[in-house]
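== subunit A ==
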Amino acid sequence: MSIEMEEKIVTPPPAPVPALEVRGLVKHYPGVKALDGVDFVVHQNEVLGLAGENGAGKSTLLKALVGLVKPDAGDIYVRGEKVRLRSVVNAADHGIGMVFQEQSLVPNLTAAENIVLGSEGAGVRGGVYRWDRMRRLAQEQLDKIGSPIDPLARTDSLSFADRQMVEIAKVLRIEQRSQHPPVIILDEPTSVLESKEIETLFAQVRRLRAFASVIFVSHRLDEVLDVCDRVTVLRGGRSVGDVPTADAAPAELHRMMIGSTGSDDHYHDTAFERSGEEPRPRLVVRGLSGRTFRDVDLDVHAGEIVGIVGVHGSGREDVCRALFGAEPTTAGEVTLDGDALQLSGTRAACSAGIGYVPAERKIEGMVGPMSVADNMTLTRQRARCSGPLVSPRKQASLVDSWISRLSIRTPHRGTAIQRLSGGNQQKVVLARWLVSGDVRLLLLDHPTRGLDIGARSEVYRLMRELASNGVATVLLADSLEEAIGMSDRIVVMSDGRVTAEVGCPSGAKPTPLDLVKEMV
Partner candidate 1 sequence: GCSEGSSTASGESGACDASDVKLVGQVRNESNPYEASWLDGGDAFAQSVGLKQERLTYDGDSTKQQEQIRQLLAGDTDCLVMNVLPNGDADTTPIVKGADQAGAYLVTQWNKPADLDPADYDRWVSHITYNGVESGQQIGDALAEAIGGEGGIIALQGVLDTAAAKDRFAGLEASLAKNPGVTLLDDQTANFSRAEALDVTKTLLTKHGDKVKGIWAANDDMALGALEALKQAGRSDVAVVGIDAVPDALTAIQDGSMTATVSSDGPWQGGIGLAIGFCAATGELDVKDLPADNRAFFAEQFLITDANVGDFATPKTDESDFECDNVFDRVAGPLS
Partner candidate 2 sequence: MSLRDAGPPIALVVIFAVFAALSPQFRSVANVQNIMDAAAVLAVVTCGITFVLMMGSIDLSAAGVMGASALAVALLVENNRNGNDLGLLGIALAVLLAAGLGALSGLALVLLKVPSFMTTLGVSAIGLGVATLMFSGVQPNISDEMLEGWATGRFLGFSGLAWIALGCVLVGWLIQRYTRLGRYAYAIGGAEEVLALSGVKVAPFKVAVFTLAGAFYGLGGVMVTSQLGAGLVQAGKGYDFAAITAAVVGGTLLTGGRGGVLHSAVGVLLITVLTNGLVQIGVSPYWQGGVQGLIVVAAVAAAVIPQRRRNQVVK
């Protein structure tokens, strides 16, 4: 002890020990090398961005840092000390905490309980809950991020975004738990947030930097450049680049991620051309009302992409679900190509040629333990059948062709979809509606949530291709920019009603500001 003190006095200050260092981390999954010798460093009081395409190994790496994935080889050093992280608790004791890519809250507990879950501290004494303490502890955390949520609200009564805030409030508990400066990991926290909430989050991240290190993952490179000090790029389970954000440009990052330069115009914007005389719109909605929306009128032409924008609770999601027959309606008429639509159930909607990609992929979009092939053909069984029987050959060639067309990263078409990275899962879900080519109306709820730029661009290209083949599309976009970039027309909803409609033709796009004006 005394010697160290002496040294400190005598020698010039040594290079500060990194908060976290990873050397040669390797992780194999059956058929995949998720991590192939990753090296990376997080310094103290630094916000490190982690970029990489879908399946690059980001989530796997981060899970290894909180003890959820046991690496096959390689070492992890926390503050210069080699550690073996066996569990979340173990990692928390070292001051490492994480917000997971897939939401991980207990839906039937209160927000307060979720926030303190696993480290109730003073909230529980001798196994007995002290609700007032618990609420106060949670309130402290929520105050940090300025969230107005009632700590005693049941989590499943909160909106998706509010739940994300609860998760962030929860991970900040690590400050209380460990006496070391914490390392906080955020795996794609912004993909479900809106700009205002993202701003709050970033303010929080900047506050954290004063005493902690943060690892931040996002597919939105502008965000990464905005909030991070440095970016490490992963590709194929290796670190392929490490640049300070001060001198990085999105294009360069993009090049590192995929190994080549991407085009700037990833919306593949093309002029929307109507052939000859204007036919009747493909989808006509008149006076549609339901639990969370009223009197919605909407027209979508064949080949047109219509974006619906609105703040949380605007009801746009429920409108989509209602059109797909998954949400009851109380009034209104809907016609598709002139035929009245029975909004009686999802099956009827499917056979009418309507496709729907739900936002909550993990719960509603895919069947986790089923194979990629089965998930892809779940809707359009006919595409893989000859007669009433499933034809393995037909299925194989069909699925394989879509796997390569959408460059879905999967070891095999027989792999369970839950083993794929989030972005690749989404591609499979999208492919489900494309395999038979007879879909007339696509309802896309946040179809690019969690996708990397490459995949996103691919999805956009697909949407364009479908549109030019005459498919009508309703898009609930991930961001206003996306809505503007992709849509031919934008419908603004607020409080369950359509409040405005903005033309959005190629070359005469409105700015986000124009839309925000309409939204509030």
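Note that a contact is a pair of C-beta atoms (placed from the backbone, for glycine too) under 8 Å apart; a residue touches a chain by one contact, two chains touch by 3 or more; residues count from 1.
On how the list was made: all candidates are chains of the complex that A comes from, given by their letters.
Everything quoted here is computed from the prediction, not taken from an experiment.
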In-complex contact partner of subunit A, selected from candidates 1 or 2: 2
Subunit A residues touching candidate 2 - in the complex, by the definition given at the top: 68, 87-89, 92, 100, 104-109, 113, 117-120, 124, 127-129, 131, 170, 321, 325-328, 345-346, 364
